[in-house]
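There's a structure below that I have some questions on.
One protein chain omitted, others in place.
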């Protein structure tokens, strides 16, 4: 399982060139980046050099972000489809095979109607991504406070999300599986062992403060191994089912971290060493 | 547009033979019936005689009812699929091309999750029906009191239902369009004129009492022309968009009607004459 | 049914502004145009003025052309998807709701494998178009000489194309129904009467020389009414089933027409008057 990074929790990382370089220097094998950023990276270097730069640093693009706005109106949604095709083209050119989005656990829309619309929109996105060999990962979001942050409950746990993925009905849709949401849903190791690795598009890790599970805040995340989530068990179970993809760090916090980027990379590196060790992975 | 009947509002109609005979004698050209009833009708007469009986009475089978339980568990749902294939086979053998179900406007399930499950289940039903050349009609249910009869709002109006039909994504899914639900949603003639006739699988008519729209009860329906719904306008608009299918009566009441079946057929016949005349149809 | 034009058969029509103006002056209500042309038209005038120009001339955009190359490699296909989204955006902005492509009746690929690939590619196109409210029309191509112009037979008639549309399985896919291909397949008026108007996305007319049907060449088309196709019957049947869309002229010839564009518009106008009259339409 490849150690990966998103920008969240690393301070001012700079451009993608620098992000890739720093990731490589600190033992990471993938970085996540937006589609426009990937296109800019290609435009700046030329495709061959861009690919060579990744190759040289032994870093791959782990996942890109789903850019169309699928949560509001048809007009907004459709206005993002040209960009989606551009994102997919750039991502595919750099060998990236995942594109992810998160699912808020509540909505101000009628929840049933919104589910119907979202299903159709994400199916369209999956079709476009699929033409470029890219999978779509859906991230359920577990923290309890968000379940009542909007008028109507939506979905927030693993079984509902798996059902939804089935309903979308495209072969290239799966989970963005985040340890924080696994933890806040009080899902078990057994739940992971029941997954097929082909159901997982991307994985996030991070850690939670030692408070009651129902009080865990979405943007109060800790570095892996600094909190109470059983990340050793989480990673071991993923390994056991045969998952061979990326484990990307995503640390969402209320305030930007105060340490230097250099220290934050070192801290992340140490964090990964700790939890991979706890999982018996190295 | 073919004048049709369901059993609702006609008292003790007896078996399908009798229902067809009475419908024919009172100027109706279609009857709705359940799949098991259709299979029984074929078993009793033999297929050729069953077809000849319909032909002789100039009556077609308007629609059958979706028998699998798609509103509860996967187990219940799947346990109904063999029967669905049998229903479809019987219906198709008798030339019936529609199968309908209604959608309650609220649910005790998480509404978003239930929408995902229902979408998948109804898609499966549509696929099975489609193999037999049968379309699936979904009936949105408008009365306001039902919108809060269960814990969470589901969908109850025309635009949401059309979106859902799109999401289900099978070519053979459309509306069961009921005048009562059109009225209780305060939809307009314009809303009908914006429909394409291919979006309509089946039509129900009946009439509403002269009370505030938000107080109209689902099971307090009147015979066409005896209440306040603009059924003339409703039918005229359907005719105008080119709908050539069935207009079936469905009178849901709290108490069974006290009149004789003979009188109820006559009353229905007169009711249809009145509203078809109001619509300029005859 | 709206009288429409494609550029084929009209000589040097000039830019879209001029095409619209000439169409309007000669009694036509729609023109077909490519997606890039539509985008250029919007860029030149601004969207509001572009819409007003169409409105002023009482002309709509009948159909646009499917630009992605779906007949060769995955790479070529996917490289066209950004343009498809741009085409769809431009077309939708101008109120165009149809995008069409033709299906060659033979292929040098393995026909079964190509059918699988083409189904998937056209489904992706339909999804993208569908997000913009645009339908995809597939034109079967009847002339016999083309059926053996490549190594393996593909499909060329109405029933096969309807089956294929079902298989693609998106709600917004239908026929581009061309009188020439109806004729060269020796399809009947009855075949038209069996269609539902919702199955037809766009219609082409043109006429055929008085030679054996199996000898009719694809690029030897005549103006409507100048040949042997029963266009009166063809149009009457379309009217009868309730088709209310566009009837666009498409005259493919080996040599460009020698007459002036002005004369070709007049000739087309007279041709339409003749066949609409024969159909009892005016």
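When the chains are written out, they are named A, B and C in that same order, and each has its own residue count from 1.
Basically, contacts are C-beta pairs under 8 Å (C-beta built on N, C-alpha and C of every residue); 3 or more make two chains touch, one makes a residue touch a chain.
Keep in mind that this is a model prediction, so the values were computed, not measured.
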TODO: From the touch rule at the top of the page, work out which displayed chains the omitted chain touches.
DONE: A, B, C
Task: Touch criterion as defined above, residue of B:81, B:104 or B:228 at the omitted chain - done: B:81
- [ ] Give the residue, chosen from C:69, C:119 or C:194, that touches the chain omitted from the document.
- [x] C:119
Open item on the list: Touching the hidden chain in the complete assembly: which of C:18, C:72, C:148 or C:167 does that?
Closed with: C:167
Task: Contact partner of the left-out chain, one of A:108, A:166, A:186 or A:262 - done: A:166
- [ ] Extract the touching residues of chain C with respect to the undisplayed chain.
- [x] 107, 110-117, 119-120, 123, 152-155, 160, 163-164, 166-167, 169
Task: Interface with the undisplayed chain - residues on chain A - done: 166, 169-171, 196-198, 242
- [ ] Would you write out the residues of chain B that touch the absent chain, in ascending order?
- [x] 74, 77-79, 81-82, 84-86, 88-89, 92, 121, 123-124, 127-128, 130-132
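One rule holds in what follows: only the chains that are shown with their structure count from here on.
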Open item on the list: Going by the touch rule set out above, what shape does the chain contact graph take here: line, ring, star, complete or other?
Closed with: complete
Open item on the list: Can you check whether chain A and chain C touch via the same residue numbers (shared by over half) or via different ones?
Closed with: same
Task: Separation of chain A from chain C, taking each centre as the mean of its C-alpha atoms, in whole Å - done: 44
Task: Euclidean distance of C-alpha centroids - chain B vs chain C, Å - done: 37
- [ ] Return the residues of chain A touching two or more other chains; collapse runs of consecutive numbers into ranges.
- [x] 123
